[in-house]
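Every protein chain except one is present and positioned as in the full complex.
Order of writing sets the labels: A, B and C. Residues in every chain begin at 1.
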Amino acid sequence: MTASTRKAFPVANTIHSLQSPAMPHETTVRVRYEETDQMRVVYHSNYLVYFEVGRSEMLRSLKLPYTEMEDKGIVLAVTEAQASYHKPARYDDLLTVRTRIEELGKSRIKLCYQVLRAGELLCDGHTTHAFLAAEQGMRPVRVPDYVRAALEPLIETSRVA
Amino acid sequence: MTASTRKAFPVANTIHSLQSPAMPHETTVRVRYEETDQMRVVYHSNYLVYFEVGRSEMLRSLKLPYTEMEDKGIVLAVTEAQASYHKPARYDDLLTVRTRIEELGKSRIKLCYQVLRAGELLCDGHTTHAFLAAEQGMRPVRVPDYVRAALEPLIETSRVA
Amino acid sequence: MTASTRKAFPVANTIHSLQSPAMPHETTVRVRYEETDQMRVVYHSNYLVYFEVGRSEMLRSLKLPYTEMEDKGIVLAVTEAQASYHKPARYDDLLTVRTRIEELGKSRIKLCYQVLRAGELLCDGHTTHAFLAAEQGMRPVRVPDYVRAALEPLIETSRVA
Partner (left out) sequence: MTASTRKAFPVANTIHSLQSPAMPHETTVRVRYEETDQMRVVYHSNYLVYFEVGRSEMLRSLKLPYTEMEDKGIVLAVTEAQASYHKPARYDDLLTVRTRIEELGKSRIKLCYQVLRAGELLCDGHTTHAFLAAEQGMRPVRVPDYVRAALEPLIETSRVA
């Protein structure tokens, strides 16, 4: 809570550290014309969609595609989202989305994101999600074991300490 | 097919005719900043969303809210959509969306739309939809009787003739 | 900072207080099909768009339409956005969006929002914005006097004290 989202990516600029377990997953997004607004920049709510892309691709890279989780009756409902906007992204920019697991609780997860263009930070933020059982009226459920097993190696070690 | 979408609203400018069975339903939409793009106009795909608003409000005005249809297992899947763009809408414009039933077939419906600003036509187009049974693997079904009874008075008489 | 966004609407349930200077502006939004996702609820980023609708309508009610501000070369760039999701909104829901000015600084503004359905809180959050001069390469500028004069009566008095 006291550490800012930005500090939460302490070694993100150190290329070699990207291999370490606590390092963020990276994917790219090309800005669409549809995502711009008349200020000639990306409309702010679209960064939450870029966060979704980062999250989806991170899960896929862990062999945990979200579709499979939903097929098994588990949905990940967003309970909070936050974004800080530092510089605007523009049409056709090729953005990097970094996604990192910050916390994995009993039935919730917190993810942090950075959106960068050519190494420059444009936006960062986080989302928290509850694990819900679709078949049980969307009640919170414990993180399934196979999900926890896949995610735990990625949790930032400094948080665990 | 030969008549253009524009001709399909022949008396739309005559206020008194709005009461006649074949006349379009009207609703209003305020353009959101999110809907603009860097050309400083509404991004073209959003007009299909305005058409949706017109369609939803028309059904509501007929006491046929779409949610009730879905609750009864009937979904209306879009099978075609078309829009012609004449003049751009801009942020904060108050638009009028006119919706009219052009055809009601055995298991499909065609709707026509006009989007206007202060009486000036900005965009027109149409959508066609198939009535599908959600519980039967999304197979086409006949238009339910209660739906047909509610919609038929609105079908343009010139089309029926 | 210490007060939660929720506490920031302390008398919002008291109808008569809506006339008081510190009370939130209210407007309504009908959920569009396009705004839902396959979880059958409104996709979370759309609440930021509902916040935008609340903000735009509040400015309009103050005779400060945002288009006029942009015409005068002032843009309001979002610098932060946050939303907490309590209960899901669904297709066709008629939502109330409450908007309130929480802080008005030298060159920035913070707004708080609540999204409700039939009096039940679904989502709340806030946005902060910087006043920028479009003609001067998007540099921060002081809040224009005519804007400050219009907004100050609405700032929550407890915050000023």
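The rule is simple: a contact is a pair of C-beta atoms (placed from the backbone, for glycine too) under 8 Å apart; a residue touches a chain by one contact, two chains touch by 3 or more.
The structure displayed is predicted, hence computed values, not measured ones.
In the full complex, subunit B touches the omitted chain through residues 38-39, 44-46, 48-49, 70, 75, 77-85, 88. Counting the whole complex, the residues of subunit A in touch with the unshown chain are 30, 32-34, 49, 52-53, 56, 65-67, 91-92.
With the whole complex as reference, residues 33-34, 36-38, 40-41, 43, 45, 90-91 of subunit C touch the missing chain.
What we mean here is this: only the chains that are shown with their structure count from here on.
Summarising the inter-chain layout, the chain whose CA centre lies farthest from the centre of subunit A is B.
One finds 31 Å separating the Cα centroids of subunit B and subunit C.
Contacts with at least two other chains are made by residues 38, 45 of subunit A.
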